[in-house]
Each structure stands twice: as structure tokens, then as C-alpha cells.
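All protein chains but one are shown in place.
Then we have chain A:
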Amino acid sequence: MKPVMTLTMDVRLLRIDSRLLHGQVTTSWTKATKVDRILVVSDDVAKDNLRRTLIMQAAPPGVKANVLTISKMLRIYYDSRFDFINAMILVENPVDAIRLISGGIKVPSVNIGSISFDTTRKMVTDTVAVNHDDVNIFVWMHRRGIVLDYRKVPSDAKKDFWKCLCEKEFVHDTSQKLK
């Protein structure tokens, strides 16, 4: 019988980064988490041949990158044929992240690298901007005990993104957690 730990593939990092897979940042995370596979999960990119190709080529040497739709990501997550994979998942925004988590992908924390600014969003830190939906999503994650880890690169000091949100008064109650 297989040990319980390997019932699904090993997702070692779930990172929100609007730029998805890019250069040195990704390379440093790949090294730090020792993954052999980068899964870029985005319905938009999966449809866009150009971006798909660009992203797959941007993978650091020795690591393979694939671009998947959300539904395919969830499908292969539960498919025992892919259990051997040690993966890092990159998503563009909190919405995609919560779709994966609510789909059953287990992660102890979510790494928040960057969320780009647009007219609906307000800046929280120098690289992260959030809108109303994003905040709700972070509240949802926080209440389920998922650590919101704000780091651009692994060597940055760990910073709790929840605290950032509190400091800027996007959210109020820091202690409240759902069972």
C-alpha cells in the first residue's frame, strides 16, 4: 500500500503573481522549494498560444513548466498517475487561487508575490494591490488557517500579509478564525 502522504501530487508552493512565471523570481523559488515542475494555472493563458509558449520557454533549466486550465489542474491533482510530481503552482490572482483551494488542493500557506494595480484595486504594499473580492478571498483563506505569506523572493523576511491588510485597515478582526 502506498503511504498516505503521496495520495496526491505534492504541491509545495501556491503563489499568486500577476506576472506568473518570470525570470529570477521563479528560479529562486524553484530552488528554495526544490520542485521539479512549475504549473502555471490560468484559463486565460491556456487559451493564449503565444503566452503559453513564452511561459513554457521561461522555465528555469532542469524544471519543466506546463500551462493548465483550472479544471485540468484539479483533474490531474487527483489522478494517481501524477502523484510523483513535486510542483509549484503559479496563479495570476486570488480568484484562481481560491478556485484551486476550494477544489481540494491542500496547501498550508499561500505565497503572495504581486497583484498588479488596476482601476478596481488599491495598493496594499508596493507590489500588491487588492479589490473588494480579493479582500474577501483573503479573509476566507485566513479563517481556514491558511497562512498568507507575503514574500517576493524566498530570501525576503517572512511577512504576514494578513497583518498588512490589518495595518492598512482593509480588514479588522485579526483573531477571528473559523473552525
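Throughout what follows, contacts are C-beta pairs under 8 Å (C-beta built on N, C-alpha and C of every residue); 3 or more make two chains touch, one makes a residue touch a chain; residues count from 1.
FYI, contacts and distances are computed from a predicted model.
Undergrad: Looking at UniProt, which of "DNA translocase FtsK", "Putative ABC transporter ATP-binding protein MTBMA_c05830", "Exonuclease SbcC" or "4'-phosphopantetheinyl transferase superfamily protein" names the chain that isn't shown?
TA: In UniProt, the chain that is not shown appears as "DNA translocase FtsK".
Undergrad: From the list A:V35, A:I55 or A:I76, which touches the chain that is not on show?
TA: Going through A:V35, A:I55 or A:I76 one by one, A:I76 is the residue touching the chain not shown.
Undergrad: Check the options A:I55, A:L68 or A:L165 and report the residue that touches the missing chain.
TA: If we include the chain that is not displayed, A:L68 is the one touching it.
Undergrad: Which parts of chain A are in contact with the chain that was left out?
TA: Residues of chain A in touch with the missing chain: 39, 46-47, 49, 64, 66, 68, 72, 75-76, 79, 81-82.
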